[in-house]
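Just one protein chain is left out here, and the rest sit where they should.
Letters A and B mark the chains in the order given here, with residues in each chain numbered from 1 onward.
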Amino acid sequence: MSELIAIIDYNMCNLRSVEKSFRKFNCQIITTNDIKIISKADKIILPGVGSFKDGMKELRKLHLIDTLNESVIRDKKPFLGICLGMQLIAKRGQENGETNGIGWIDADVVRFNLNDNQKNLKVPHVGWNSVKYKKNCLLYNDIPDNSDFYFVHSYHYKVHEDITTGETKHGEVFTSSIQKNNIFGFQFHPEKSQAMGLKIISNFLNL
Amino acid sequence: MKVCIKCVMPNTKPDLHFDDHGICDACRSQTDKNQFIDWKAREIDFIKLVNENRIHPDYDCVIGVSGGKDSTFQVLKVLELGLNPLCICFEPTIPTKIGRKNLDNLNNLGVDLIHIKRNPVVYKKLAKEALIRTGDNEWQNHLGIFTTVPKFAAKFNIPLVIWGESPQIEYGGPAASKSRNNLDRQWLEEFGGLLGNRISDMIGVDGLTKKDLSLYTYVSDEEINRAGVTGLFLGYYFKWDLREVVSKSREYGFNHQDRPVETTYENFENLDCYSNHVHDYLKYVKYGFGRATDNACLDIRLGYINREQGVRLVNKYDGRYPSKAVKKYLEYTGFSQKEFDNIVDSYTNKRIFVQDENGNFIRDIDNSLVRKKEFIVE
Partner (left out) sequence: MLKHRVIPCVLLKDWQLVKSINFQSYRTIGHPTSTARIYNSRNVDELIVLDIDASQNIGGINLEIIRDIADECFMPLTVGGGIRTINDIHKILDTGADKICINSIAIDNIKFIERASSVFGSQCIVCSIDVKKIGDTFKVFNKSKGILDLDPFELARQYQEYGAGEVLLTSVDCEGVAEGYDIDLIKLFKNKLNIPVIFNGGMGSPMHAVEAIQNGADAIAAAYIFHFSRFTPNDIKLALNENEIPSRIPMIIN
């Protein structure tokens, strides 16, 4: 594979796990926040763990939003958002007040709202949970429906477009994966979901 | 790194304990062997157990054999006691000519021998995955021996299984294991070197199914109990001396090699399989000691050499790259040299061996690793 895959480093997560899961496939990956390199990449990964506010702050500080818009919206390069990376491409985040996201997806990122008779359910949503397919998605090729993936988050998508590819239940049913044209987002961590997760990554590389 | 003051075993060996005098527990065990164990009493116990279990009309016991010095000795001992053993050989990974010759020799001592030629396609898949996953390229072979021998004993209703030396008595090991006279399922799970991997964990590897792995699946508790299978370590009941074992086996036709075996200074061990030398080398890269250290320690404990000689032998022979064995291993598995090197490097001990600034292990011109100063045996 001679494609260049850029993993965006915006100080919002431990990148090593994401890097090493891609390295399993012998592809050319680079972890960077250098605008020039990102614009040369063929595919883009936005990982991330942490708060929406902090994530957007870092992206702005590093002047990455324009480059991302150009590469993903204008040039239609395949994009993979993981966890916070999927959340940040929404229009708005509701963590500690409202923050504007990158805005590619008409969605709000809201906190889990578990009611009193769900006392045994906890936030953050941590652990393995199943993803039920809602639409066909190439990145789920060869992965059985209702497979378990690893989640760790307190906020989730409330999406206003018909782009949900996978749903998960934790008290309420929420969108766990999306696809809008060349944009793929996963609330869970494929790089932490063993064989099933690695298959998603391999499917993304094979696009 | 601490090294036993009596033998030359380093404390990088897992589960080896040193007492306040700096003596390792394998040396302590040897002292027990020489001074505190009533071997006469143990022999009587052994005969008693044998007589209690001689219920099969044709065979008195089952012995797992390779044709090597140990199994030849075991067969001789058992024949001396007037028993008729059924011998089972679980084929080695990469058989050698001399190994085959020795197996024939064992057969010619006058015993029935079942030579298990396992499914080579399944076996190779296990072998390759075992190297990558566990760092032990002989994992599947140990498992094969420890499961097929009791399996045949149970299926044929021959209760007594006779194993050779007790590894923990001879080489040291967890305290819980030393008083064990028998090898059963629990022994296998705890002390059998399975490294946390089980045969059912191999289902799915390269398409392997549960049925493919039935040979390596331990026989059920019901069958073991019905047949009353009991596995005894001969080395628990009879004082085991490595060189006496070699000498006796040679007397009865066991062949040793003309030159030292690739990973050590002696010429009588692991002759039946090239993969064993790769296994010994892997032990060296992981823990900083190999077959030469094992041999030197035993020779010191048995009084054949002194410690000074042991130190010289270890520094001369331990860690030599077994080129011929590796070549055969690569031919057998289909791994490339690079793939093999990467796997070996992932198991190489960063604490013991020197790396360059890029994290690559430094090797001398003969391909051997370089030990850090504080890890050189003195």
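In this text, a contact is a pair of C-beta atoms (placed from the backbone, for glycine too) under 8 Å apart; a residue touches a chain by one contact, two chains touch by 3 or more.
These figures come from a predicted structure and were not determined experimentally.
Partners of the chain left out, restricted to shown chains and counted across the full complex, are A, B.
In the complete complex, the residue from A:Thr31, A:Asn69, A:Gln94 or A:Asn129 that touches the missing chain is A:Asn129.
Interface note: of A:Ile5, A:Ile44 or A:Met196, the residue touching the hidden chain in the full complex is A:Met196. The chain omitted from view is touched by exactly one of B:Phe18, B:Phe156 or B:Tyr347, namely B:Tyr347. Those residues of chain B that touch the chain absent from the view are 12, 14-15, 132-136, 174-176, 185, 189-190, 195-198, 200-201, 203-204, 207, 218, 286, 346-347, 349-351.
Residues of chain A in touch with the missing chain: 14, 16-17, 20-21, 49-51, 119-130, 142-144, 147-148, 150, 152-154, 169-170, 189, 191-199.
Note that only the chains that are shown with their structure count from here on.
Between chain A and chain B, the centres computed from C-alpha atoms are 50 Å apart.
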